[in-house]
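For this view, one protein chain was removed and the others were kept in their places.
Letters A, B, C, D and E name the chains as they come in the text, with residue numbers starting at 1 for each one.
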Amino acid sequence: MSERVKKFKEERERLNEIVLARENLNIKRFFGLDSAVYRDGALDAKTKELLGLVASLVLRCDDCIAYHVIRAKELGIGDQEFDEVMSIGLVVGGSITIPHLRRAYRLWEEMKA
Amino acid sequence: MSERVKKFKEERERLNEIVLARENLNIKRFFGLDSAVYRDGALDAKTKELLGLVASLVLRCDDCIAYHVIRAKELGIGDQEFDEVMSIGLVVGGSITIPHLRRAYRLWEEMKA
Amino acid sequence: MSERVKKFKEERERLNEIVLARENLNIKRFFGLDSAVYRDGALDAKTKELLGLVASLVLRCDDCIAYHVIRAKELGIGDQEFDEVMSIGLVVGGSITIPHLRRAYRLWEEMKA
Amino acid sequence: MSERVKKFKEERERLNEIVLARENLNIKRFFGLDSAVYRDGALDAKTKELLGLVASLVLRCDDCIAYHVIRAKELGIGDQEFDEVMSIGLVVGGSITIPHLRRAYRLWEEMKA
Amino acid sequence: MSERVKKFKEERERLNEIVLARENLNIKRFFGLDSAVYRDGALDAKTKELLGLVASLVLRCDDCIAYHVIRAKELGIGDQEFDEVMSIGLVVGGSITIPHLRRAYRLWEEMKA
Partner (left out) sequence: MSERVKKFKEERERLNEIVLARENLNIKRFFGLDSAVYRDGALDAKTKELLGLVASLVLRCDDCIAYHVIRAKELGIGDQEFDEVMSIGLVVGGSITIPHLRRAYRLWEEMKA
């Protein structure tokens, strides 16, 4: 596991614990729903991960992109599939997504090393 | 074809003609690229359409959503697949997407009639 | 009830029925959560409505703004409170919110008539 | 003056009156500032109008775009200058701006007729 | 005062000085307006801070969120009130706000320590 991925997962885990320690019912329900929509259904989890990835790219959320890039790699998405998701996000969202797309590719390549 | 779909396609066609009549090279190149990224590749056109749909929903662009809803139906996307794309877009983009999601479902149901 | 409010409520109701007729569990859960967060709690429903209103204004969602403007009036928000929410939304979101702010005021004034 | 421009200006005027009738100091100050930044300075009013236009396009605000398209025409912006602003907005903001770009061109062409 | 709050305030102060040293009238007027809208009025400063906080969360601006989180704590907002603002922002803005919500809670908890 790359250093960046490890650090990302640890921080995410640590901050999630802070949020969930508040025991706020509505926030917990949202987090549950956020997991539920990516589970296998009529569309498989792999396709859903790509949907999450492209949505994160066009909304330009680095942490969300990193999360879905890692998940995409874990689910066996290939290089060309990744390129095509990035291309669609780039065309839909415009050049303003490029800084995020660059960091997505850096993470993607690091995970292959 | 539903009245709404027909009207949407006609207006889209008519306005595209106005834009492209300007013969601006960069705009033409963008339009070409916008078609290219949705063609069959490592991911099939159907999956790419769903990527375009979820990106349009989270960016809350009614015309873009309508375009991809129509294309999704033409490519044979089923009801449950559609629901799952809508669910991901809703969770990623929040309640602010709901007015767009409502209009997406209205169009989807009208195309089935 | 103003004509605009009546029409807004009817269309909203009609489209919600189309969405909920799909019986998609995750979408239903989201809709439930969307109601839950505005209920009286440590903050009263009135304050929460204003939070929903300012969020809708800065995100520039006309239907969301209309919904919260109507609710704000129903909950007894006064003119000056309304002005102050609009002012904060305008300063946070910039001149790009002005077309939405104009329509919010039109609806607000029509409801007083 | 095209019918669309006339209708746009009348509605804008009418709704501005509703907003300003409230005599809210902060909203008035914002409206004043919104006029001030487009006046001739180190950059001329024409260039500033183009800055307002491209900002409105990438933020996808139809009313803001229409306002700046009309102003750009009134200030003597030419077809090629207009094309180039549109191209930059399209590349920065992505395909999601296309529906707005189409309507901007429709208005632009109607004003030439 | 937590180390993070201290560092945030110092950087904010230092950069504001750079901006305001330019003596640009319109930017100064905007900064003045930005202070004015949060002052006690028909709504008290506390409620207005919460409006600023939720607007910042849905617009996903970390620095703006940090500023309003610190102000909310200084004005005596309680844990449950904070949770409810976060919940509304999360539902309105969707999962894309979660990385910002996590950092908001980290800051909130650090200020209690």
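In this section, a contact is a pair of C-beta atoms (placed from the backbone, for glycine too) under 8 Å apart; a residue touches a chain by one contact, two chains touch by 3 or more.
Owing to the predicted nature of the structure, the values given are computational and were not obtained by experimental measurement.
Student: Pick from C:Leu43, C:Ile77, C:Val92 or C:Leu107: which residue touches the chain that isn't shown?
Tutor: Final answer for the missing-chain contact: C:Val92.
Student: Given the full complex, what residues of chain B touch the hidden partner chain?
Tutor: Looking at chain B, the ones touching the missing chain are residues 26, 29-30, 33, 36-37.
Student: Which residue numbers on chain E touch the omitted chain?
Tutor: Contacting residues on chain E, toward the hidden partner: 12, 15-16, 18-19, 22, 24, 26-27, 30, 34, 55-56, 59, 61-64.
Student: If the hidden chain were put back, which residues of chain C would touch it?
Tutor: Here the touching residues of chain C are 58, 90-97.
FYI, only the chains that are shown with their structure count from here on.
Student: With a Cα-based fit, what is the angle in degrees between chain A and its identical partner chain E, given to the nearest 5?
Tutor: Best-fit rotation on C-alpha atoms: 120 degrees.
Student: Measuring centre to centre with CA averages, how many angstrom lie between chain C and chain E?
Tutor: 23
Student: If you average the CA atoms of chain B and of chain E, how far apart do the two points sit, in angstrom?
Tutor: Centre separation, chain B to chain E: 36 Å.
Student: Among all residues of chain E, which ones touch two or more of the remaining chains?
Tutor: Counting only residues that touch two or more other chains, chain E contributes 33, 37, 58, 83, 87, 90-93, 95-96.
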